[in-house]
Each structure stands twice: as C-alpha cells, then as structure tokens.
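Everything below concerns the one structure shown next.
Here the complex is missing a single protein chain, while all its other protein chains stay put.
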Amino acid sequence: MHPVLKLVVQRVALGLLLLLAVSAVIFLGVEALPGDTAQAILGQSATPVALENLREKMGLNEPALTRYFHWLGGVLTGDLGTSLTNGTDIAQAIGQRLGNTLFLASCAAVISVPLALVLGIIAARYAGRWPDKVISGLTLATISLPEFVAAYFVIYLLTQVFPIFQPVAMVFPGMGFWSKLHAVALPVIVLVLVVLAHMMRMTRAAILNVMQSAYIETAELKGLRPIQIIWRHAFPNAIAPIVSVVVLNLAYLVVGVVVVEVVFGYNALGQYLVDHVTKRDLPVVQAVGLVFAGVYIGLNILADVIAIVANPRLRHPK
Amino acid sequence: MRIPASALLGLALTGLFLFTAIFAQWIAPYPIDAAVGGVWEGPSATFWLGTDTIGRDILSRLIYGGQITIFVALASSLLSFGLGSFFGFLAAVRGGWTDQILSRIVDLMMAIPSLIVALVMLSVLPLNLTVLILVMGVLDSTRVFRLARAVAMDIAVMDYVEAAKLRGEKQGWVIFREILPNALSPLVAEFGMRFIFAVLFISTLSFLGLGIQPPLTDWGGMVKENKDGLIYGKGAALMPAAAIALLAISVNLVADWVLTRTSSLKGGRGG
Partner (left out) sequence: MAEDLLLDIRGLVIEATSYPPGEPPKEVTLVHGVDVQLQRGRVLGLIGESGAGKSTIGLSAMAYGRGGVRLTGGTIRLNGREIRTAGPAELRKLRGREVTYVSQSAAASFNPAKRLMDQVIETTLSHGLMGRAEAEVRAVGLFRKLGLPGPETFGQRFPHQVSGGQLQRAMTAMALCPKPDLVIFDEPTTALDVTTQIDVLAAIKEAIRDTHVAALYITHDLAVVAQVADEIMVLRHGRRVELGETEQIIHAPREAYTRALVSVRSLEHVEKAPAPPVLKIEGVTARYRGTGFDVLKNVSVDLPAGQTLAVVGESGSGKSTLARAITGLLPPSKGRITFAGRTLSADLSGRTKDDLREIQMIYQMADTAMNPRQTVGTIVGRPLELYFGMKGAERDRRVQDLLDQIEMGKGFAQRYPAELSGGQKQRVCIARALAADPKLIICDEVTSALDPLVADGILKLLLNLQAEAHVAYLFITHDLATVRAIADKIAVMYKGEVRRYGQKSDVLAPPYDDYTDLLLSSVPEMEVGWLEQVIAHRKMESAGN
C-alpha cells in the first residue's frame, strides 16, 4: 500500500477509536459522577418509592456497561432515545436543529477563512512593521473576549448605536435563503470576530515559519521577485500548515456556536444542549455532546489527513 | 531592566483588579443585594455606573462579582496548574507506561472541547463553587500537562541531565535541581494564560446559567441578568462585559511580556 494511503487509513482508524472512547466517557464517565438522574428529575422532595419506580422504568438498575452497549447500539442505528423532560424523540430533534447550526457555522467560515488568510499574509509580509502591529494588536484584544462579551458589544453597537440589525436571530422552516442570511447576520459577525483572531495569528506564524527557512534565502539569492518567492517557494510549503490552521479553527467554531446561539436565541443545536443541561435531561445532553464531539474529532482528522497528503516526503518516498 | 509600557499598564490594571477583589467589602459603596434605586438607571453621582434590572448598584455588584470571578478563576487555575505540572513532570521523567497512560488520558480529554465536556458533567453534578472549581481545574489541567511534559522532555534530553544521572544523582535532585529551575519560566508565563482562560470559562458558564448561582454573582452572571436591557438601549450588561474584557486583556499584556522575556533569555542571540 502507498505510505500516504496507509497513514491516512491509520489516522482515520485512530479517530474512530477516539470517538468510541469519547462515547464511553460521555456515557460511563457521567455515570461515575456523584449525582442521581432519578433524583435530578424528581427533585429533593421525591419519595423513595417514586425514585425506585422511575429507576426501574428508565432501566437505571441494570449494570452501567449493559446500558452503555444498549445506548451505543442505538446511536449506531440512529436511535438516540427520548428526552426525559418531554418524551420527544432526540434523533428527530437533533435532525431539525443540526441544519441551522451548520448554516450558521458555514456562514461564519465563508467570511472568516478568506479574511483571516488575507490579514495573516499581510501581517506576515510586514512582520514587525505597523500593519502587523495594528492587526496583531486588534486580534490580541478579540482573543481576550469570550464569545458572549463580544456578542453584546456587537449587539449594542449594531442595534442601538447604529440600528442596522435585529438583536434576535429567528429562523424558521420555509424562510427564504436571503431573509435567513439577514437574520443570522449578527451572530455571524460575532463568530467571525471570535474565530478570526486565532486563525489569523496561526496563519501569520505558519507563513513566518516558512519564510525563515534556508530555501527562502536561496530563492532570494537567486534574484527572484518577491511574488515568485512566495508563489513558488513559500506557498507549496505553507499550504499544509495553513490548511491545518483553518480546519482546526473551524473545529473551534463548533464550540463558539453553542454560546452564540444562546445569546441570539437562535433555535439550533447549541441552544438545545444548554436548555437540556439546565433541565438535567441526561439522554439529550449525552446525544448532543456526542454529535459535537463527532464533528470536532472529524475536523481534527481532516486537518491531519491534509497535512499527511501535503507532505512531499510522504508523497514521494525514497 | 526596562519594562515596556504595555506590560506596565497590564501590571497596574491587574493590580487594581486584585486590590478591589480583596477589599471588596470596604470599597463597594452599596451592599451586593440591596435594591437601592430605580430599574436600569443611567450613571449618576449616586450610582457611578447606574443600576441594574431590579435597581441594584452596578458598581457595587461589579466589585463583589469581581471578587467571585477572580477567586474562582484563581482557584481553578491553581488547581489546573498543580495537577498539570505534577503529572506532566511525572510523565516526562518516568517515561514508559506512566507516560503512555497519562498521555492517552489527556488525549481523550482534549478530544472534545472543554465547554462541551463541562456542560455534560454539569448536567449531573450539583452546581456549587467547589464543583465548578474542580470541573474547570481538571479540564484545563490537560493543557498544562502537555506544556509541562513537553518542557520537561526538552530539558530531560539535555546532556547536563544525563551527566547528573551518570554522576549517580537521586531522582529528586534530577527533578528539583536540574529540570525544574529551567522549566519554571515558561510555566510561569503559562499561568497567566490559564488564569485568563479560567476567567473566560467561568464567565461563560455563569452566562449560560450553569456557573455561579444566586444570591452570589459574578460578571458572567451579571451580563445574563442585564442582557434584556440592551434591546431597550440600556447598557447595563456592557459594564460587566467590559470588566471581563479588561481583566483578560491586562493579564494578557503581562503574560505576553513574561513570555517574550523568558524566550529571549533562552534563545537570546549573544553579541
């Protein structure tokens, strides 16, 4: 087998194994924590008999491992169980909301990725000079902000000081694409702000790292134009680290989405998760947690696979 | 030694935050929980930063809230720091199975974003200060573990460590006299970053309603309480938001300076 293919297969297999382990942590780890699901649902004043009945009904008296495999089997066949609090089907509820979350995240990605690359390249090109200092200073400020803080500054600015947008982002089925886009404008701006800083800083670092290589000096001593140096010598080597940076930050976006959805009352996966954590609805929390973990791990695998494929040493073995 | 202006500003602000947090009881003009004015009053001579959603003085609540925010963040970052550096050093020095097991556990914990893990855990655990500090401290210790392990590994392969082993030094000497003094400065800079992360983390949890519970309050919780005012043009929620941002930025400035100073010591080009 070609070494690249072998490494990719290895990496994907490792990722799947990791996902399995994560599912075990999400299910069994939570079981191990002090706290009683039945008690959590019924409250402190519940009678022992009522508790026992609920435990029986939920199968809580079975050994944890049995319940885990039962749950895992369900996950693999698309059956995520039902919500404790309102008895609805979890898989269905996730299906309705996942699309909204992905829509929000992709809008943010489409804007932030090119912007971060351009800013990162500018900062690297003028490293240590004023464009770099301005860009780096601004990003240092946004890196220090949690998502919700950035969100309220943006809301205040764009709905009160300059009333351009609505402070809530309502989307509903049957809404046209453009009106949907207008509705998510504010949360997208916030997400872009939050993810931009990391992505730009890492892009800058990746480019500077390549630009300090001896082969860039060789290219300079060959009398090549700066654009030729960047295009022929820096770019082919910087592409892998930059793509990794982008993908890793998309994974980070997945988390940012949770908070931003809550801020804007955006009906999607993150909001759904936080609601049910508050209600202590464990099956929902476990299922949504697994979905987020799956997306996150998947993106990380993608970043590694791209790095493997882009490596000339692996593509052209000795 | 010259301290750059940005670091000086960071130091001064961080100091100010710490001072008000420690002496909150004496500094705050009003009690934390008393409705002393109207709803969402603007800043005035009586209420410097205005009043909140039920007429409490925002400045006083900011000062008390800062106390909680800083206390919880400090406690959890100390915990993550202690756990992470202890196990990180252990993994680096012992190697072999110890290292394998610890590293794989950390890989697993870091395979999912901390916020998601925290949310899953907090859906079962009771919400109190101890639990919050423990959850945040344990989750964040993974990052300190990786750094401490990497730093210690770099040092452990140095010839002077090998020389100490060949000399017949005990493990204690190797760790505390040869490795630790050289690992300290990168770790100290990291402590600042961990503290900021803890501030952001606890604020986010409180904002989601899963952190500090009433009657106590912290800055994240204050944003949550006052967020609806923004729709009516009342900026009350912005005050705690600004406090979070300012604290994070000032600690960042200090940490940045410590970091560049230690790295220039390590890789400094001589004349």
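Letters A and B name the chains as they come in the text, with residue numbers starting at 1 for each one.
We take it that a residue touches a chain if its C-beta (ideal position, glycine included) is under 8 Å from a C-beta of that chain, and two chains touch if they have at least 3 such contacts.
Remember, predicted model here, so these are calculated numbers, not experimental data.
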Practice problem: Name every displayed chain that the left-out chain is in contact with. | Solution: A, B
Practice problem: Check the options B:A35, B:I54 or B:A163 and report the residue that touches the missing chain. | Solution: B:A163
Quiz prompt | Among A:P163, A:P236 or A:G265, residue touching the chain not depicted | solution = A:P236
Practice problem: Can you work out which residue in A:L72, A:L224 or A:V243 touches the chain that's missing from view? | Solution: A:L224
Exercise. Provide the residue numbers of chain A that touch the chain removed from this figure.
Key: 213-215, 217-225, 228, 232-233, 236-237, 312-313, 316, 318
Quiz item: Can you list where chain B touches the absent chain?
Solution: 1-2, 158-160, 162-163, 165-169, 177-178, 181-182, 264-265, 268-271
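The definition used in the following text is that only the chains that are shown with their structure count from here on.
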Quiz item: Taking each chain's centre as the mean of its CA atoms, how far is chain A from chain B in angstrom?
Solution: 22
Quiz item: Inside the complex, what are the residues of chain B that reach chain A?
Solution: 107-108, 111-113, 115-117, 119-126, 196, 200, 203-204, 207-210, 220, 223, 227, 230-231, 233, 235, 237-238, 241, 244-245, 248-249, 252, 256
Quiz item: Tell me, which parts of chain A touch chain B in their complex?
Solution: 18-19, 21-22, 25-26, 29-30, 33-35, 37, 40, 140-141, 143-149, 152-153, 155-156, 159-160, 167, 251-252, 254-255, 258-259, 262-263, 273-274, 276-278, 280-282, 285-286, 289, 292-293, 296-297, 300
